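Yeah, one chain of the complex is gone here, protein chain that is, but the others are all in their spots.
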Amino acid sequence: MSNKIRLGILGGGGDSLIGILHRVASSMYDKYQIVGGVFNPNWEDNIGFAKQIGLPTNRIYKDFDTLIEEELKLPESERIQVVSILTPNFLHFPMANKLLENGFHVICEKPMTTTYEEAKILNQTLKKAQTVFAVTYTYTGYPMVRQMREMILNGELGTIQKVDAQYYQGWINPIIHDKEKRSSTWRLNPEKSGISCCIGDIGTHAFDMLEFVSGVKIESVLADLNYLYSDNKMDIDGTVLLRCSKNVKGVICSSQIATGEENSFIVKVYGDKAGLKWEQENPNYLYLMEDGKPLRVLKPGHSYNSELSLDGTKLPPGHPEGIFDSMGNIYKGVAKAINKEPYNHGEFPTIIDGVRGMNFIEKAVESHQKGNVWVDIENVD
Amino acid sequence: MSNKIRLGILGGGGDSLIGILHRVASSMYDKYQIVGGVFNPNWEDNIGFAKQIGLPTNRIYKDFDTLIEEELKLPESERIQVVSILTPNFLHFPMANKLLENGFHVICEKPMTTTYEEAKILNQTLKKAQTVFAVTYTYTGYPMVRQMREMILNGELGTIQKVDAQYYQGWINPIIHDKEKRSSTWRLNPEKSGISCCIGDIGTHAFDMLEFVSGVKIESVLADLNYLYSDNKMDIDGTVLLRCSKNVKGVICSSQIATGEENSFIVKVYGDKAGLKWEQENPNYLYLMEDGKPLRVLKPGHSYNSELSLDGTKLPPGHPEGIFDSMGNIYKGVAKAINKEPYNHGEFPTIIDGVRGMNFIEKAVESHQKGNVWVDIENVD
Amino acid sequence: MSNKIRLGILGGGGDSLIGILHRVASSMYDKYQIVGGVFNPNWEDNIGFAKQIGLPTNRIYKDFDTLIEEELKLPESERIQVVSILTPNFLHFPMANKLLENGFHVICEKPMTTTYEEAKILNQTLKKAQTVFAVTYTYTGYPMVRQMREMILNGELGTIQKVDAQYYQGWINPIIHDKEKRSSTWRLNPEKSGISCCIGDIGTHAFDMLEFVSGVKIESVLADLNYLYSDNKMDIDGTVLLRCSKNVKGVICSSQIATGEENSFIVKVYGDKAGLKWEQENPNYLYLMEDGKPLRVLKPGHSYNSELSLDGTKLPPGHPEGIFDSMGNIYKGVAKAINKEPYNHGEFPTIIDGVRGMNFIEKAVESHQKGNVWVDIENVD
Partner (left out) sequence: MSNKIRLGILGGGGDSLIGILHRVASSMYDKYQIVGGVFNPNWEDNIGFAKQIGLPTNRIYKDFDTLIEEELKLPESERIQVVSILTPNFLHFPMANKLLENGFHVICEKPMTTTYEEAKILNQTLKKAQTVFAVTYTYTGYPMVRQMREMILNGELGTIQKVDAQYYQGWINPIIHDKEKRSSTWRLNPEKSGISCCIGDIGTHAFDMLEFVSGVKIESVLADLNYLYSDNKMDIDGTVLLRCSKNVKGVICSSQIATGEENSFIVKVYGDKAGLKWEQENPNYLYLMEDGKPLRVLKPGHSYNSELSLDGTKLPPGHPEGIFDSMGNIYKGVAKAINKEPYNHGEFPTIIDGVRGMNFIEKAVESHQKGNVWVDIENVD
C-alpha cells in the first residue's frame, strides 16, 4: 500500500494548463497520488478525462458536494487528504471553505477568493480547522526566489531601502482594442472576474513576491490604473506607488498592454549594502549587485545557496529547471506540512498571503477610484 | 483499470539524479505508470526505495533476471511494457539486449553500450525484436532544439555550410589535478568507464545533436584529445575536426577542464541563407541570424513554431520549462510509438543515434592515438 | 586655413569627465577645432590645462566676460562660433544668456539652468538671437535611440499606449547614509544644486527621452519622492506617474539608492502593434517586440535602420560604439545646423527640451510637496 499523500483535484480537466501544471507538480517528488476528484461539471467529460490521464474512475464524483459526502464515508486512511482547487475563481471560496470545515487540507489556485471579505472568512475557517492551506503563488517556488528571500532575511543587503516589481504582459491587446470582444470576454466582466483584471491577475503576484522576498510589509498604496476605453470596465494596466514598513518606498508596475511582453515579471530589492534582481523569464539567475564590486550571478544547485533554495533544485548546476519545478517545490513543502515534517516558512504561500493579496487588489482599485490617493492595506493574522 | 503504459525501472534508486529525472519525465503527460523494477542490488535499499517513492512492493524484484522471469509469467495486459535502464554503463548492453530478446520496449540511458561492437549487436537484436527502443540524449527533447531541427530540415537556412558545437564543463578539476584522485576515480578508469571520458560523456552529445538538428552526417573525424597528466588514462578535453556529408565541415569542442563552466552546450549551424544558435543553459531561446536582418529570438509556445516543437511545450510563452520537460518530451514520443500512434521521427533518439555515438567515441580516440589523423565514421542502418 | 567650426570651451579643465567627453565628441567627425576658452577660474590651472591638451594659449582667457569681449574684437571669420558650457550648473544660465545675446551658438550641458524661470528667459533670448542652441541630453545621440524614435514616428508601433522609463543608480549610498556627508556635499545642498537631486539629475533624462522617442507630450505628473532621512533636503529617489497627450499613461522610476546599479537607464514604449525597449548600458541593441512573432534585436549600422540612425554610426555592424560616439553625433548635428546644412530634428536636443526638463523638475517636486497630487507641465514653444 502506497504511503503517498492522497490528492483530490477539483477542475483542471481537458486541456487546462493549470491542470497539467498541478498534476506534474504533485508527482515531482513522489509524494502525492491523485486518487479522485471532479475534473468537469459535465459527467462524460469528467469521466473521460479521468480515463485519459489513467485514473481509476471509482472516485471520480459528479460534483463537489458528492465528493465531500462520499469521501467522508471512507476510513480516514483511505480518504482524500488534500484537495487542489483549480476551478473558476468564483468557486474557490465556497469550495475551500467547505473543504476546511470538513477537515481537508487545501491547495488553492490564486486569486484565493473573489473578495477580501471572503478571504477573511476563509482565514477564520482555517483557524478553526487547523489543517494545511496553501495558495499557489507559483513563482515563489523558484530556487533563486527562495535564495533571494533567504539572503535578504539574513541581512546580506543590509537595511532595505527600495523595492520594485514590474509585471508586464501584452496578451490583452487583441481583446481590448476590439469593442465587441472587450465587452463580451469574461476576463473584463466584473461580475465574472472580480473588480480588477490587471492588478487582480498579475499585480497581486508582484505584491506577494515583494513581501515574500523582502520581508517588508506594504502598508499603503497609491494606484493609477488604466482602462484605455471608457466603455471598458476593468483595469488592464496600472502603476502602484508603495509605502512599506521600515520606512521603505517602492513601486509596482503592471500591464497587460505592454505589447510583445510575454510574462516579464522582474523583482528588485535594494538595501544599503547591496541589491538583488530576479527575472521570471530567466528564473535560474539571481543578480547580486554591490557598489564597487563585480556583479555576481548566482545559479541554482550550488553549495553557496541556502538550504531553502537547494531543497528546490533536483539536478546539478547547468541543468535548467523551470516553472513546473517551481510549482513542484510548493507541493513538496505542502507535503512536509501535511506529513508534519519540519519545513521552512518560505516553502509555500499561506492563507495570509492570500488574504493580503485580496486586500491589495481592493485597495489599489479604491485608490484609483478616489483620485489616486493613498489607501492603507489592513493588517491580518 | 488504468490505460497508462506499464513502466519498469532498472537502477535509479536512492538519491540518483537520473532516477528522479526519469520518474518525473515519465509522469509529465499522464502516459506512464511505474509498476515495478529493480532500484538497487541491495534488497533492503531496493524495497526501501520503492516504499519511499510510494510504490507497491509486489513487483519489486531482487534482480534483473528475476524481473524478466516473473514479468513473463504475467498476462500481457498486466506485464511491464517498457523498461528504463538507468544502471551503471557496463550493464546497459546486457540488460537492453535481453529485454529486447524478450519483447520489451526499452528506454536506455546514454552511453547506450560500452563499445561500438556491443552497439551493433544491440541493433541486430532490435531488428529482430521490432519493439521500441530509445536512447536518452536528453537535450534533443527541448522545444527549441526540435524547432532548430525542423527549420533546418525545411530549408530555412538554405544549404548547410558549417556546423559547430561546444560542450564545456569544469567539474573534473578537483579530480584531475589530484594524483591520488585521478588514479582512483571510476570515471578515469577505462575498465569501468570505457575508452573515453570527455568525448564519451559529452562529446557524444555534441555529435548526436549536430546530426539531429542539421540533417548532415558526420563522415570523418580528426581529434586532438587532452589527458593533461601522463599517468592519466582518459581524455578530459578534446577538439574534433569534422568532415560531413554534403561537403560540410565543422568542429566539436568539448572539455571537462573548462574551469567554472557548468554545462555549456552550444550548437550552431550555418547555411548559406541564415544561421541558428542554441544554448543548453538558456534552452528557451533560439537565435536566428540572417545577413542584414535583425537578429530574431524564437521562444517556445508560439504559433510560429513547428508542430514538433509545440508538441513539447505545455504552457504559454513566458513560462520557462527546463530539462525535466525536455526528458518528458522524449517519454511522450516513446509513448506514442508504444501505443502505435503517429509520431515524428525527431521525438526521440533511436538506436541508430546510439550506435553512431559509440562509433564516434571509438573513432575520435583512434584518430588521436594515430597522431591526429582523419578516421571515418562507419555507416549503420 | 581650416574650414572647421571654431569652438570655445567654458569649464571642463583638469580631470573633468565632461571635459574629455566634449573634446572627443567635437573631434569625431572632423567638424570642430577648439580655438580657445576658459577651462578654469584659476589662471595657472587654466593655462596649464590648455597646454596639456596641446592648445595654443593666445585665446585662453582669464574669465568668461573677457572671452566675450576679446572674441568680439576679432573678425567674424576668426571668432569663436560656438561655445560649449561645461561649468557648474548655476553658471549655465548667465553664460548661455550672454553668449546668445552676443550672437554665439551654444552647446549647453544639462541641467540647462537652475530654475524653470531662467529656462524661459533663455528661450526668449534665443528667439531674438536666432543662433543654434543645443542642450546635451547625451543619450539621445545613440544610433539605436534615434532608430527607436524614427520607428515610432513612422508608426511602426501603431498607437502608443504606454511609456515607461527606469533610471537607476546606486552611487549616493556612501553619502546619504553618512550624516556628516549628506549635510555637507554640494549635491544635496539646494542652494548649490537646485531643488532636486535625483529627479533633477537623472529623472529629467528619462522625461526628455520618453518625449524624444515616443512623440507624446507628458502633460501631468504625480510624484512620490524619497529623501530617506529627515535632515536630508533633496530627493535621492522618486517615482513619477505620467499622463501624456493622446491618452497615454506612463511612469518614470528613478533612483540613486538602487544599490549596485551603475547607470541603468531603460526606456520602453508600447503601441497597439508592437513595443520597443532600449537599455543605455547595452546601447547597441534595440528590442522590437510584437505579439506572436519572434523578438527582433536591431543593431547599428545595418541598412534596415533609418537615415537618422545610420548617420550616427561610423563602423559596420559588430564594432560597438559607445557614449563618446553618442555625444559625437550630437556635435555632428549641431555642426550641420551651424553650417546651415539640412538636418533632422532628432539630431540634437533643443532649448525646448531644456525648458520642458526644468519644468518637469519643478512640477515633480511640487507634486510631492503637495502630497502626491497631479500637477500639469506647462506648454512652451
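Every chain is named by a letter (A, B and C) in the order it is written, and numbering of its residues begins at 1.
By our rule, a residue touches a chain if its C-beta (ideal position, glycine included) is under 8 Å from a C-beta of that chain, and two chains touch if they have at least 3 such contacts.
Note that this is a predicted model, so its numbers are computed, not measured.
Contact with the omitted chain, checked across B:K127, B:H177, B:K192 or B:H345, is made by B:H177. Annotation: of C:I53, C:L153, C:I352 or C:V380, C:I53 touches the absent chain (contact as defined above). For the chain left out of this panel, the touching residue among B:G275, B:G312, B:G328 or B:P349 is B:G275. If you put the hidden chain back, the residue from A:K120, A:H177, A:K217 or A:R296 that touches it is A:R296. Residue positions on chain B in contact with the hidden chain: 157, 161-162, 164, 170-171, 173-174, 177, 222, 224, 226, 228, 237, 239, 241, 247, 249, 251, 253, 255, 257-261, 268, 270-275, 288-291, 293, 295, 372-374, in rising order. Take chain A: the residues that touch the chain left off the picture are 288, 292-299, 302-304. Within the entire complex, the positions of chain C that touch the omitted partner chain are 1-4, 17, 20-21, 23-24, 27-31, 33, 51-56, 169, 261-264, 280-283, 299, 314-325, 328.
As a working rule, only the chains that are shown with their structure count from here on.
Shared numbers divided by all numbers used gives the overlap of an interface; between chain A and chain C this overlap exceeds half, so the copies present the same residues.
Averaged Cα coordinates give chain B a centre that lies 55 Å from the centre of chain C. A straight line joining the Cα centres of chain A and chain B is 35 Å long. Each chain gets one centre point, the mean of its Cα atoms, and the points for chain A and chain C are 43 Å apart.
Residue positions of chain C touching 2 or more other chains, listed in rising order: 288, 293, 295.
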